[in-house]
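The complex is shown incomplete by one protein chain, all other protein chains being positioned as in the whole.
For chain A:
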Amino acid sequence: MMTKHVRNLLSLLQENRGLGSKMTDSKYFTTTKKGEIFELKAELNSDKKEKKKEAVKKVIASMTVGKDVSALFPDVVNCMQTDNLELKKLVYLYLMNYAKSQPDMAIMAVNTFVKDCEDPNPLIRALAVRTMGCIRVDKITEYLCEPLRKCLKDEDPYVRKTAAVCVAKLHDINAQLVEDQGFLDTLKDLISDSNPMVVANAVAALSEIAESHPNSNLLDLNPQTINKLLTALNECTEWGQIFILDCLANYTPRDDRESQSICERVTPRLSHANSAVVLSAVKVLMKFMEMLPKDLDYYGTLLKKLAPPLVTLLSAEPELQYVALRNINLIVQKRPEILKHEMKVFFVKYNDPIYVKLEKLDIMIRLASQANIAQVLAELKEYATEVDVDFVRKAVRAIGRCAIKVEQSAERCVSTLLDLIQTKVNYVVQEAIVVIKDIFRKYPNKYESVIATLCENLDSLDEPEARAAMIWIVGEYAERIDNADELLESFLEGFHDESTQVQLQLLTAIVKLFLKKPTETQELVQQVLSLATQDSDNPDLRDRGYIYWRLLSTDPVAAKEVVLAEKPLISEETDLIEPTLLEELICHIGTLASVYHKPPSAFVEGSRGVQHKRLPARAGSGESAESPDVGQSGPAEAPPAVIPSQGDLLGDLLNLDLAPPTATIPSVQPSMQMGAMDLLGGGLDSLLGGDIGGSPSMGAGLGAAPAAMPAALGSAPAVGGGLGDLFDLGGGVGMPTGAYVAPKTVWLPAMKAKGLEISGTFARRGGIIQMDLSLTNKAMSVMTDFAIQFNRNSFGLAPAGPLQVLTPLSPNQTIDVSLPLSTSGPVMKMEPLNNLQVAVKNNIDVFYFSCQYPLSLLFVEDGKMERQVFLATWKDIPNDNEAQFQIKDIHLNSDAASNKLQGSNIFTIAKRTVEGQDMLYQSVKLTNAIWVLAEMRIQTGNPNYTLSIKCRAPEVSQFVYQCYELVLKN
């Protein structure tokens, strides 16, 4: 009966309304007629509710597929005042999409939103506040504040949790507004909310805001908040758990007891069905585990608990596996013991996607040990006969890596490689030759018997890397290969068509050959030297040719010593991640950084000044020095750098120009961008740290540069001081505790600004940065409508409010204004660093000028470092970052100096007296959380102070020095 009834109705509908026979939404896709918009407009304005809704649905469908239906904006907005929830939602959807392009129209919708925020139905209240946040129109945001404030305190937790997210949205649109309105504090309060979902969302919102605000200390974690988070962790949704776990990972427990108790409460998350929850839990555990004493029973238990969940991740969908594998790669490097018995789960299945196969292979090699090498080799040999070329190549390479890693297996690996060479599959042979070269470099004089087999395949080599490897082998073992000269000569024929890599290799190999068998090969060596020096455009090749030529012609004995020098063995594992980077990445398990194996500062756009995360120190291992005696500790130990497979650069010229291992290539590309970011977090030095540390000559060059600079720059503050004497406007000069404020200088002369003269200075008063301005009207007419704006600058300085010039400025009148500044503006590195470009507008025109602020403006009040931390940090910063300066003609004793500096937030942490010399150890913290460490030496009776400054961002050192000089001299 029912169906029949419905069928009747249906046919009726089709006749009357002309609906398609398909009762689905796909009909919305079919309208492509010309007058479509016009037709929809008519339908939207229809009196019939049903027709209206249908029309809105059609509009949404068009929007979804990317058609432009923005012309219907007013008509759709008119449908908003309805009781029908679905219609309301649809209109909201539309609004979110198009409000940006129609900001004035969007304001029409504001009233309905405000009304909906008072609706008795919490679903509607939440929906309204949610949608308002998605309308990314500046004008609307101010109307949003009041309803949002109410919703944040709503009695219904569903509304509160929605409002929490809305704060993050609003922050994205207008950060300043959110701060001014105190929403951040409200958000912080929500961490203590009784409802776990509200807590989770508050954490999520704060984390997102904190990402663009590295020093705001938004997520101020203390044992109480941690406890609240852990409680909420058990009750909130899976997504909330991820937010909370990621937030927990940023906390550093006070001691191993606290660390253990957090671990205990996090462990159950390892059994969660959501793999993201599992991985975030792994991150927390890996980090906090670092603090547990290794002999603790619990430590062992925890290690055991970590293996099964990681293995389980590998049975999930391939995309999840991929991310899991990238992270396991890190975990295996940090703590190989966790998965040492799980080798088999990394065995490759032939229907795994290629990206999973390659990752598995990598981990297999990391886990390879004497105990399981037989199994691994059998697998690798299997893989080497697969179809996928990339995978096969990597498998062959992996065999070579096994040989280098597990000495006992080397022989078996070599014979496996020989078997593979017998297959004559071209790319397998080439790959095998490349790895055999590495095996020779690890175990010299052991497997040379295979050379004959290798030589048989000479003709099939067409890849530069394989050709170069083969040539190297021939040159290195020239004395054992009877026809070495013939072989090398055959390569020489097409010398100019070879890649640089092969050319260089050939040059070196022939010189080696000559030194070993001088009688027969004189002609050959002359030929190659002339090819390299006379016929080549490549400067590297030419230079190397000339070096050899001169060496050979002046002192053949020396040539022998250089070219045939004993080479160091290549290191065991060639592609380990550098330890400090590894530590940082362990702190970022589960993030994009962990997928790319690069520090977050290297690539995530929009996260300005990412803070470097470090693993916490194990209990009891902290330095126990009583006074910081860094002055005498000599060069701080460089982090243990991994010896790259190139080996000693001087000893083996051959590899100097070989393509570097792929891992280092990407660092070149982001370095431009990083130049700016480095300031904010010291990203660059960690990235390049290994390289710089390894080549002392380069480090010295860098160190010398900043030291030379202050002499030139030192004159600038002196001028400022001179002006100060003349005008003596700065009240702070005589006060021992107040910060020094430079007198105002003219920034914008009246001639350049149609009669407006601006002079000003900067001051830091009670933690607030202010720009003190004097505006003088030297024109004939009244000036009004003042406004100010800054260009992006190094430290994100931005006006915290509008320029308050309330009354019009009449001719010849001067007005003094203080403009509070914040440091949350957009960041761009400026030259010089402390340069600030300002635009001032009035009713006449817009004027631009630039000025420089003293860096002391950015010294925050809590810049006093713990002694221990100071000591550790000082050692940790590479010596290349140290800069030395002289401050001349200061007649203060050390206490007075230290008092004076304290007024400008330069804090003395410790003082020592050695042989009549006072050493002051001082710390400064910038608003973007860069720490600057300084050591000041004062010799009694000597008016010249010596200042050593160390900072992760060495660019700031000279500006800090300028501040010292300014403060001490005034």
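Keep in mind that, in the parts below, a residue touches a chain if its C-beta (ideal position, glycine included) is under 8 Å from a C-beta of that chain, and two chains touch if they have at least 3 such contacts; residues count from 1.
By definition in this document, contacts and distances are computed from a predicted model.
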Undepicted complex member, UniProt protein name, chosen from "ATP synthase subunit delta', mitochondrial", "COMM domain-containing protein 6", "AP-3 complex subunit mu-1" or "tRNA (adenine(58)-N(1))-methyltransferase non-catalytic subunit TRM6": "AP-3 complex subunit mu-1"
Options A:Met105, A:Leu177, A:Leu221 or A:Leu320, residue touching the unrepresented chain: A:Leu320
Residue touching the undisplayed chain, where the options are A:Thr141, A:Ser275, A:Ser536 or A:Ser856: A:Ser275
Of A:Pro122, A:Pro444, A:Gly755 or A:Pro808, the residue in touch with the unshown chain: A:Pro122
From A:Asp193, A:Asp256, A:Glu290 or A:Glu379, residue that would touch the chain that is not displayed: A:Glu379
Residue ranges of chain A at the interface with the undisplayed chain: 6, 9-10, 13, 19, 22-26, 28-29, 49-50, 53, 57, 60-61, 64-66, 84-87, 89-90, 93, 97, 100, 121-123, 130, 133-134, 136, 156-158, 162, 165-166, 168-169, 172, 195-197, 201, 204-205, 208, 211, 235, 237-239, 242, 246, 268, 271-276, 278-280, 308-309, 311-312, 315, 317-320, 322-324, 342, 344-345, 347, 349-351, 353-355, 378-379, 382, 385-387, 423, 425, 590-593, 595-596, 600, 603-607
